[in-house]
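Here the complex is missing one protein chain, while the rest keep their positions.
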Amino acid sequence: MTFFLQLIVTGVAVGSIYALAALGFVLIYKSSRVINFAQGELIAIGAFITYGLTVWAGLNIWLSLAIAIGLMYLLGQGIERVFLRPMIGEPIISVIMVTIALASVLSGLVYFTPFGTLTARFPSYLPDTPLRFGGIVLRWEHLVGILLTVIFISVLLWFFTRSTLGIAMRAVADDQMASLSVGVSIEKVFALAWAAAAMSATAAGFVVGSLYGLELAGLIAIGLRVFPVVILGGLDSIAGAIVGGITIGILEQLASGYLDQYVPGGGTGEVFPFVILIVLLLFKPYGLFGTKEIERV
Amino acid sequence: MKLYIRLFFSLVVFALLGLGLAQQEIVFGWSGAVTGPTSDAGRFVLQAIDDYCRYANEEQLIPGYTVNCITRDDQYNNDNTLRNFEAYLDEGMVAFIGYSTGGTLQLKVNALEEEIPVIGSSLHIGVIDPPDNDFMFLPISSYSEQVLALLEWIADNYQGEGAPKVAIISHPSAFGRAPVEDARNAAELLGVEIVEVQETGEGLDYTAMLQRWSAAGVQYVIGQNVQSPIAAMLNAAQALGLKDSMTFMGAHYTGGETLTNLAGDAAEGFLWATSYYLESEGTPGMVLQREIGERYGRSEETITDTNYTTGLLQAAIYVEVARRAAAAGEVSSQSIYEALMSMNGVNAFDSGFGVGPVSFGEGDRVGVDAMRLIQVQDGEWQPITEPYNSRTFPQVHPLN
Amino acid sequence: MAVNRWIQSGNYRRNYKEDQTIFATFSEQASLVVLIILLFLVPYAPFMSRSLFRLFDLVLIYTVAVMGLNIVTGFAGQISIGHAAFMGVGAYAAATITRDLAVPLLGFADAVPFWYVLLLLPVSGLIAATAGAFVGLPSFRLKHLYLAIATLAFQIIFTWSVGHTPWLKQGGSIRVPRVEFFGEIIRGSSAIGPFFYYFGLVVVIVMALAFRNLLRSKFGRALVAVRDNDRAADAMGINPGATKVMAFAIGGFYAGVAGALLAFYNGSVIVESFSLAISIDFLAMAIIGGLGTLVGSLIGPVFLQFLDPWVEQLADLVQWVMPSTIDVGTAMRPSVFGIIIVLFLIFEPRGLANWWRLLRQYFKRWPFKF
Partner (left out) sequence: MYSGVPPQLVVTDLTLSFGGLNALSNVSLEIEPGSITSIIGPNGAGKTSLLNCISGFYRANSGSIKFEGHELVGASPHQISKLGVARAFQNIELFSGLSVLDNLMLARHSHLKYSFWEALLFYGRSQKQEIKNREYVEQIIDFMELEPVRKAVVGELAYGVRKRVEMARALTLGPRLLLLDEPMAGMTLGEKEDIVRFILDIKAERGTTVVLIEHDLGVVMDISDQVYVLDFGQRIAGGPPELVAQNPAVIEAYVGEEAVL
């Protein structure tokens, strides 16, 4: 029983990292119907900036994180401006391909810096001994991940329900043409979505870096794991990103906890989410919370 | 008419000159990952190859010849490796240094058909297993032998009741899977129980895995992986308080400075099997390593890295065989191959980088046969054995 | 004949049958024949080296795969991010059939005869087509974005499954025998290079002809109809789901043939040749070449394959002015790759095929400017 509970707890913790990574992805899709294949690169760059500020500039790690999130806001805006804005109105295949190209450009840029070949970890900033609840262990890094997820969700919720821009974003998500006609700037909204994606990616990268170390390929790989999460939760649902993230996190843990021993070589945790994804696409294509598009003829 | 004759003769002279010059140059090719997966190791190997070749030319290690080492990134992509290999053939390559497991395995048939010797960084035993193995060489002992040595150490040092319980964490690739089968066979011989083999690459969390192992009573964990997942696992083990009940160890690519840097305290007690000396030991080979690294302005990180040693050893072996071939006559892939195959007995080559002499010959395609176990003690890597060979390996995996 | 069809600059077809033909003028047809003859003469060029042969051979093999991707993505409008995995299915089919069936049953010694290879190419293609159709199945219910993710999942599941199947050597190298061509075993890169150049060229031509014929038939029109407007296609009696599944199956077939070709070319099959990165390369080739055109799938692979060595040389130049701690070639490759795709998408979304079209038009109207 403890084993099971432990798997659940770890699953929730890991899942909240996925949720963080998926949040930005969903925001971009929700506002502009773009699938972002560069989410992993954003995660990596966010983590590297934080590392650079902490280790090379010698700043406090939390301050570094805050500055990195700020810088990533600018990067997100910049990416939208340079790469995505010229693509508004283009066929969706082109737009998706732009994000694939963007991923390539971003990782190329990382290789122009020493981060390209870096393997490092953040200086330890949390207590070494983990939290214990009975037999169940929760690492401090996991707790940070959960807390960051909660913070990001609360800020987003506040933003969407209270601020004018947030309401504009919701309007654009509902109907681009209509919001255009009432004077909402969709460019501004798209840019904001990208900025938010870059910011939440930074937070995710920070947690991943704290837990497993910083390495370009490993950080980029987290970007791929976003896909099962968003398919489960629904591509355009923020609540779905959270629930999807945590569900996938738990399923992954349960798979490696109970299935690995029956599979030669194990590693079911890595592929299980994608199997779920395929099954979901066959039976519940719009996810748990996604909106089904009704076609008007 | 006279003009034509003169032109003709000058052409002949130029051609001969060109031929003469070409003979003076020995081309070695290296293709490995400077970007993409495993590039953290690959870039050090590349720097070492470049450096050693420069060093060989500056010191005129092969009198009358210059060494030209062509090094190109293949992004861990086999298509690129094969393309580089053929590009080097166009450049007159006489011997090739491979890198990735996949690329080297795929090169076997090409090496055979082109009769070009290949030394790789991959220590996959399949590289030198038949078929098509005639031109394939390993610089140091294979992953299989390293893992078997660790299993032997477990069998020898285990003091509890029943059979010691071992789990293997391997990389999700041919590289990671290389020693698994041999390990299972050896474990049977040694009376060690392999509870589970788990493949983990960019897996996010090791908590479930470690707890499952802990519940199953695993006492030893052997890694056949690269440093960062091992470091993440060690951190998780420390967080879970499993460091007392489990001993962690690993084959060649798990250890080194990178591991201690990444894992910090959690690396304490980690046991590592390798055939290289450590830079900190200050043996003659390591003094040379530092000298070469400093001469070409390499960072401290590079100089102390084992992968830098890997590259130096590979280049040194080829430079040595080329020297011998040159002394005996002309340098060609054929003469290099023959020099490699006679590098044994009194002709064995003591490079100083490995813990034993490099020897090749019929039935011996492993350069430095011996290895040592090295442990992290108070944050430093300390050898805990003398150089030795695995005793079970010849039984489990007879070579030729 | 009222009009000389060699020099006509407009469309003067007189019956529906003529209207179906692929080429507007004889001169176009003739220039294509000349081009093909030139391509067959390339191996005799003095500049051909082993590495150039390898580049050309891979271009030809990838061209077959990219044609398939173009059917799925360019014509049917379904993004496939798992095309390399279909190629892998074909390659593994060829390797395992040869290893487990052909060699023990037919008793080939150290090489397989050429007729066997010819037979195996379509067989591998069909097996990959089955996989393609299976992955395409969700298209009965899904629109393209979700389907793109399904193909990504297939790519990941493929890699994982191969890695966990001892029968497939867990992704390690499976040896494929060399080809015996009329008594001569093709081995060594100086023989393999030209042999697979000709073989690949013939396969590309055959597959391109089939592609072209398919496009002017009702099936080709149905693909485009589904891409442009699947509701209207539905109303025209075209089953959009079935058409998409068909597109995936055809795409899979092309990829499978390419995979089998690659297996015989390399003499071994290894899972790394069919990674996600290769899938993305294929997409880039299709896009830069020009989605939805046959010419595009022929030009795209050439462009991207030759870009690589070109960037390497450029990087060697740039390296002089950069700090030695950074490997410029390393950094430039992904950057240039990405930037070129972006530039094409923004400034020439119709790809190189459009340049080709403009060039053709120019020559057709020559010497008139318009």
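Read from first to last, the chains carry the letters A, B and C; within each, the first residue is number 1.
Simple rule for what comes next: a contact is a pair of C-beta atoms (placed from the backbone, for glycine too) under 8 Å apart; a residue touches a chain by one contact, two chains touch by 3 or more.
Being a predicted model, the structure only gives us computed values, none of them experimental.
Across C:114, C:219 or C:306, the single residue that touches the chain missing here is C:219. Interface with the hidden chain, as seen from chain C, comprises residues 11, 16-17, 19-20, 210, 213-214, 216-222, 224-225, 228-229, 231-240, 246.
Keep this in mind: only the chains that are shown with their structure count from here on.
For chain pairs B-C and A-C, the one joined by more C-beta pairs in contact is A-C.
One finds 36 Å separating the Cα centroids of chain B and chain C. With centres defined as mean CA coordinates, chain C is found 33 Å away from chain A.
Annotation for chain B: residues touching 2 or more other chains are 34-36, 39, 43, 172, 177, 199. The set of chain A residues that touch two or more partner chains comprises 111, 116, 264-265, 267, 270. Contact residues of chain B toward chain C in the complex are 34-36, 39, 43, 46, 72-73, 75-80, 82-84, 86-87, 89-90, 100-102, 105-106, 108-110, 113-114, 124, 126, 131-132, 172-174, 177, 199, 297, 299. For chain A in complex with chain C, the residues that touch the partner chain are 33, 35, 83, 86-87, 90-94, 96-98, 100-109, 111-114, 116, 224, 227-228, 231, 235, 263-265, 267, 270-271, 274-275, 277-278, 281-282, 285, 293, 295, 297. By the touch rule above, chain A contacts chain B in their complex via residues 3, 6-7, 10, 13-14, 17, 111, 116-121, 124, 128-130, 137, 139, 208, 211-213, 215, 217-218, 221-222, 225, 252-253, 256-257, 260-261, 264-267, 269-270.
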